[in-house]
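A single protein chain has been omitted from the complex, and every remaining protein chain is retained in its original position.
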Amino acid sequence: MTDITVTVNGVSRAVSCSPSTLLVHLLREELQLTGTHVGCDTSHCGACTVVMDGRAVKSCTVLAPQAHGRSVTTVEGLAEDGRLDPLQEAFADHFALQCGFCTSGFLMAAKAFLDTNPSPDEEQVRKAISGNLCRCTGYQHIVDAMLAVAEGTT
Amino acid sequence: MGAVGERLRRKNDPRLLVGHGRYVDDITVPHVVHASFVRSPLAHAEILGIDTEDARRARGVVAVFAGDEVANAMPLLPTAAADESPPRRPLTGDRVRYVGEAVAMVLAETAAQAEHAAALVAVDYEPLPVVLGPWKALAGDAPLVHPERGTNKIGEIHKVIGDPDGAFAAADHVVKRRHAVQRISASPLEPRGTLAVPEPATGELTVWMACQSPHTIRTWLSDILSIDESKLRVIAPDVGGGFGSKLNLYSDELAVMWGALQLGRPVKWTETRTENFTAAVHARDQIHHVEMALRADGKILGLRSHFVGDLGAYFHFFTPVVPDLTIDTLTGNYDIPSVDIKLEKVFTNTMSIEALRGSGRAEATFVLERMIEESAREIGMDPLEMRLLNLVSPEQLPYETPFELTYDSGDYPAMLSRAAELIGYEAIKGSQRNLREKGIYRGVGVATYNLLCGFSPSGHDWNPMKFFPGHETALIRVDPHGKTVVYSGLSPHGQGSDTVVAQLVADELQIPFDDIAVKHGDTETIPYGGGTHGSRGAVVGGHAALIAAQRVVAKAKDVAGAMLEASSEDVVYEGGSFRVAGSREPALAWQEVAEEAHFLKHSGPMFEPGLEATAFYDPPSVNFAFGATAAHVEVDVETGVVSIIEFVSVDDCGVALNPGIVDGQLHGGIAQGVGQALYEQVSHDEDGQVVSASFGSYLLPSAVEMPKLTMERFVTPSATPLGVRGVGESGTLATPAAIVNAVVDALEPFGVRVEQTPLRPNVLWELIHPEPTE
Partner (left out) sequence: MRPPDFEYELAEDVQGAVSALAQGESVMAIAGGQSLIPLLRLRIARPSRVVDIGRVPGLTGISVSDESTELGALVTTADVAASDDISRSNPLWTEAARVIADPLVRNLGTVGGNLAHADPLNDLPAALVASRGEVLAEGPNGVRTIASDDLFVSPFTTSLEPGELITRLIVPGSPSGAYEKLKRAAADYGVVAVAVQLDIGDGGDIRSAGVSLSGTSAVAPRSNRAEQTLVGTNGGDDVIEGAALAAAEDADLAADERGSIRYKRAVVGALAARALRRAIARGNG
């Protein structure tokens, strides 16, 4: 077992776990933050995407000890004081989610991307979410929502 | 202003957007143990022995179930056409028949411990000859998947309608082609999951399950576990997509429930993606040999197809009828008077074929639209023109197809013309020559579809299951504050049916959309329903809700009549208030009536208290939705890479209850069609190994493969009260053919003959650059 302290959604959390624990399982099973999902075994689907120290990463491809001392934002930390992030509002307005399973991952990938690329074009948006798979939406509404946030029209 | 037709936000979004969705893997209960399966690494083998000792001794292990004796103590799985179906139990003890078949189940205190212990189970296999490929499976010397049956052939259907022999004899041209539709995987982003919680003291069992039809599961469980339905509760919580793959009761899911009953402890299992690619159902996998008889002017006189459906090793719920649907929809939107269709179905050493978004009909649409394209090219006619010549015209409606399906309304030629116009059909054709001189190969392709949907009237031919309802239900319950809950028998898992049901109920009850909650997916609270599949949400479930809402309004009029001292027939309800017709008396608000209905303070015992109604709706017929698609593509002839420049979809789903939801359904279907045309494939090697068991090799389209989609809607209300048609599966039907047709158009100078999908770069390159023959 190894002792890990990680700041999750602004709160410092101390956990003791096996070093082979994946960050996604630490979040889901130790911290009960089940909004971050596991959709594959090979780092392809992005359903587990969180923002770690400002960058979107696949939490299924981070060992818990690698997250020690870092700051992690999950989908549960996206809204502040109960106010939805503009991305969350845009996802709702643009029907950018259906079954919702991939949604947290898309939100977090989109959040980190738009924070550093506030005025992207459509091609850049599509590339930014090319590490996330969705089976329901055909991506059109997700792209629409991200562009709406970028353009401040949501 | 009504709610129907508005782009209202979806009811579920507030939870899902903040990570408060509750999928099966998110749910936990005290004392739960976790399951992990040991699966066959071989496609066909005898099991000589299973050594579970190391696994049993591993940390945290509670039980290991394996072997013939254990398997035979387990109940038989429900399957389609039970008399034809090889019997099957949740674990196999003697023989494996496909890669991924469950051999042992390990239960441990944590999921990690279960997984680690499962890796310690050693199974001794004696490999057997493997049969793959449907035509090979039919050969006389083929190894047998089920030796006791004496053959791999499951059955044969031969439908001869009209005068196909006469049509072919009279034809000026006969075009022959082979078309294969590859095997694909539903690949919902959430793999399957089951949490079974027994209550030994009472014999009750509660099951959370990623499923599409909880009542069906409950009834089957009652039958096979011998537990009264009154003691069984099946809950479909948030479900992360299904697309048909979660309609079944699978072997591993039943093993989990059985294990929970054996232990008297809750058992939870979450499928991995790797498992999902082998142990969840596959789809499509048909090979057609087609002939089309044509008159010199391009009129289609007749259609023949001899095709084979590779159904895999076992039956699930709909396995044997999926290709039957292909037969019955093989003439699509076209007026083809004579057909001769022969289908053979076979067992192979692979996972089962099952329903998947557009099942049966997507294969039919692909084969037909590819065949028309090839026919037009072979006789030197513009493919668009040939389609317009042969489409069922508005004047022919209502039109009965050779398979006795009745198309009621719509304008198929106008939709196709519009799709061609939006993509710029003529301009693309006009610019091809110049571009080709620069080495740029672009093409345009079109295809139409007619989706048989709204499954469906009970007892129809395509329902092979003893327990699978055709009807849908809704219970609408109004509380004393006038707020309303709809308990819908639908089990939406992303479709947004809950939202559209709330919209139509809001209009019918004349109350705000926000005052309506929709509950679903729990057999404890929901009247017996059919669930979500087959593009039936609005068409079947919507009408159940509509009828229930009408009954609630009628009841509310009784209450209002009592309050107004009038006969309920004289009460009118409009603008959200009740008044006596022609009266100047003050009107009653909805909430006042709802309160009175419960407390009877003002009207005495003139009506039965309460304000609720239930409706069970069995549709009188199936429904049809139709449309046309067009694709503009570019092919890199040096690498075989296809890029979709633009994609147009013109769709008619009748009245669109929520245009945002309708568009989303279409987009998702189109993306699956793009995947089928260009990317996705369940691949087996010669030993039957699934070599596509990860997203890295199966290849779902991502946002960069998908083009921007241009959508346009025609609205031809159906003959149903809501005027709706299905939409969930629409996008999957015509998309693959439109793209492949566009690729063929782009590569016209090379004269490629496309006989199979997906057109992955290497496959297409080999067609463009055939190996020089001696």
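Per-chain residue numbering starts at 1, and chain names A and B are given in the order in which the chains are listed.
The working rule: contacts are C-beta pairs under 8 Å (C-beta built on N, C-alpha and C of every residue); 3 or more make two chains touch, one makes a residue touch a chain.
In this text, all values refer to a predicted model and were calculated from it rather than measured experimentally.
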Interface partners of the hidden chain - shown chains only, full complex considered: A, B
Which residue of A:Val6, A:Leu22, A:Leu78 or A:Cys99 touches the chain not shown here: A:Leu22
Contact with the hidden chain (one of A:Lys58, A:His94, A:Lys111 or A:Arg135): A:Lys58
Residues from chain A at the interface with the omitted partner, ascending: 2, 18-22, 25, 41-44, 46, 49, 55-58, 60-63, 65-66, 109, 113, 127-128, 130-133
Absent chain, residues of chain B that touch it: 111-112, 115-116, 119, 272, 274, 638-641, 679, 683, 691-692, 695-697, 699-705, 760-762, 765-766, 769, 771
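Just so we're on the same page, only the chains that are shown with their structure count from here on.
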CA centroid of chain A to CA centroid of chain B, Å: 28
Residues on chain A engaged by chain B in the complex (per definition of touch): 18, 25, 28, 33-42, 44-45, 47, 74-76, 78-79, 84, 88, 91-95, 97-104, 107, 122, 125-127, 129-143
Chain A contact footprint on chain B (complex, rising order): 7, 9-10, 12-14, 16-23, 25-26, 112, 186-191, 238-241, 243, 270, 272-274, 493-496, 660-661, 663-664, 667-672, 674, 694-696, 700, 702-704, 706, 708-709, 731
